[in-house]
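Yeah, one chain of the complex is gone here, protein chain that is, but the others are all in their spots.
Order of writing sets the labels: A and B. Residues in every chain begin at 1.
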Amino acid sequence: MIDQAPVFIVIIPLLAALLLVFATPLGPRFAYGMLVTALAATLAAALATLNLVVAANQAVHYRMGDWLPPHGIELVIDHLSGVVLVLVAGCALLTAIYSLRTAEQDNPDRLNQYYSLFALLVTGLLGMVASGDLFNLYVLLEISALSSYGLLARGGGQAYYATFKYLIVGTIGACFYLLGVGYIYIMTGSLNMADLAVILSRPELQESVSVKIGFTLIILGIWIKMALFPLHAWLPNAYSKAGTTTACLVAPLMTKVSVYIMLRMMFTVFSADYIFNQIAWSELVIYLASAAAVVGMLAALAQRDLRKMLTYIIVAEIGYMTGGAWLANAAGFTGTTYHILADGLMTLCLFMAVGAIIYRTGETTKAAMVGIFQKMPITAVVLVIGAASIIGVPPTCGFFSKWYLIQGAAQAGAWVFVAALLIASLVAAVIFFRLLEVAFFGDLDAAPAAPEDGHGQGHGPAVARAEAPLSMLIPMMISAAGLIVLGIYTREVVSYFISWSIPAGF
Amino acid sequence: MDELFPFIIAKYNYWASLILLFIGLYGMIAKNNLMKKIIGMIIFQTAILLFYVSIGVKQGASVPILFFSEDHQPLLEASAYANPLPHVLMLTAIVVGVGTLGVALAILQKIQRVHGTIEEDEILEDMRQ
Partner (left out) sequence: MKQLTLIILAACALIMLVAASELPDWADPASPASSHLSPGFIEQAYEATHTPNMVTAVLADYRSYDTMFETVVVFLAALIIMIILRRTPHRRFCKILPQRPQRKGSDTVLKGAAQMIIPVMQIFALYVLGHGHYSPGGGFQGGVIFGASFILLALCYNLRFTLTRFRERLVLLCCAGGALLYAGIGALCLSLGWNFLGYAALAEILGVSEAMARSHGILAVEVGVGITVMAVMVSIYYDLASGGDMYEGL
């Protein structure tokens, strides 16, 4: 039974989503319990699969329907996908636990349907990471995209237009990916990733223009889904107008899984020396990534709305990861892969903390941060740890991923990228120090009027403790602890998991 | 000129799909009315369907359903049947396209209700207030 673990990862959330529709008469608490149990079982299956991969020290192949690839579809889980699967399952579980109060508040009469969409989004993401077939990946990409449109549209009011723009842009991205797969299928006749790696190493296909066009279309489609500058315009509007739980679910995961798919396409299907020798524009990507990092952080600096600021930080982080992957060396690849884990946890931590603050105070701008240290001390500590990780302070994991990325960039001679990383860290420090100054001293200079009580000192009036509810606190504390633990155990994580997935020749 | 004409005829399926694709893409990006963007999306997805399905055609082949001879023996000649795989892939793509279209129309109805219009510049004007 244990070697059926790969398929359990995808099937359990799917069955949970379908059964949640049937379970509507059993009430909201039952739905919550069912979702959390299903995601916990999924996390267990993901850990079991990772264990299988590490024990065998090679990729686990699972054949659907007992058909041999390339005729049938197979799931392929190696070290990289195993770790990303654990990340996705873990973040989804933490968000599900966190959603107890907010989901019911946002969706009073259709909680089961909302949780069903939640579970289907998780299914789509997990299936994308586990898949070993190009077209299967497209179908799961569309499942996760459709679920995210549905979840984001629950934000109401202004969210509808933002979701519509996201739908148009997302469809362009997915269809570019599909067209790229079509070009590859025409030239090779196969859809299986391992089979394609063999076929594409033939010299006549390496020189072929159509294969280059296919690769370009696939990468463009993935970049649109990933919100790489300058294709990032849809991300801040769509994510910032969503409900609290939705933002905590989509923001850490969807863009990271797209980065994973880019790595898979680049290094497993098309080999590393194809990209860096045959593709003419591969050196330009570093400049694009550097621009993404700097533009993202500067735009975040200019925002008043807390969640919009966090979404611009996501844009900058995507810049880091893309640059690291296209640096063409081992340190850069390690930095990107480690940063997928680190950024997933960081973004989850910050979005949960900000969501708790918005839940308690009802404000979404920086005015919500007034006196947070007195009102919600644990939440504030979580926010500080998340901020430290984004800036890159040891021993949080953000420091180590920047360390690898800078090392890789210095080795490759990409000084533009090094400069962009340092500038972005500096701007992040400015953003978060300003925010925490407001939070600790409660003093706002250009914000809407807080209630005046007549004293002109720095401290606000003594505010009552109104800490976030326990269902929100526990996942926040776990994710903040995870940031520090991941940082401390960096060397183990890299040597057990990531170093096995570095492509040959790096 | 006499090599250009057979050249165009030999690959006319790709010309047709690519031209439709760019028409659809222009509609999705440049049009102001949201319904026209959706129509552009449909044209774009249909062009990709055409692209894939046209790959599966073989000279002189018939539909991919087995033909049985007089004594109930199947005719298993690979060149007598069209390639079934692009048909399968595009069945999935059609269904996905219909799903996306449905969701887009539902969101459009909500936009009409909230903002009162489906022209993009008027919506942005409305959101600024």
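General remarks:
FYI, a residue touches a chain if its C-beta (ideal position, glycine included) is under 8 Å from a C-beta of that chain, and two chains touch if they have at least 3 such contacts.
Keep in mind the model is a prediction, meaning the values are calculated, not measured.
Which of A:E142, A:E317 or A:D343 touches the hidden chain is settled by the complete complex: it is A:E142. In the full complex, subunit A touches the hidden chain at residues 4, 7, 11, 14-15, 18-19, 21-22, 62-67, 70-73, 110, 113-114, 116-117, 120, 123, 127, 133, 135-136, 139-140, 142-143, 146-147, 149-150, 153-154, 183, 185-190, 208-210, 213.
Even with one chain removed from view, subunit B keeps its contact list with that chain: residues 7, 9-15, 18-19, 22, 25-26, 29-30, 54-59, 61, 63-66, 68, 74, 76, 78-79, 81, 83-88, 91-92, 95-96, 98-100, 102-103, 105-107, 109-110, 112-116.
In this text, only the chains that are shown with their structure count from here on.
Averaging Cα coordinates per chain places subunit A and subunit B 30 Å apart.
The touching residues of subunit B, when paired with subunit A in their complex, are 21, 25, 28-29, 34, 37, 41, 44-45, 48, 51-52, 55, 85-86, 89, 92-93, 96, 99-100, 103-104, 107-108, 110-111, 114-115, 123, 127.
Residues 135, 139, 142, 146, 149-150, 153, 157-158, 160-161, 163-164, 167-168, 171-172, 175, 178-179, 182, 185-186, 191 of subunit A touch subunit B in their complex.
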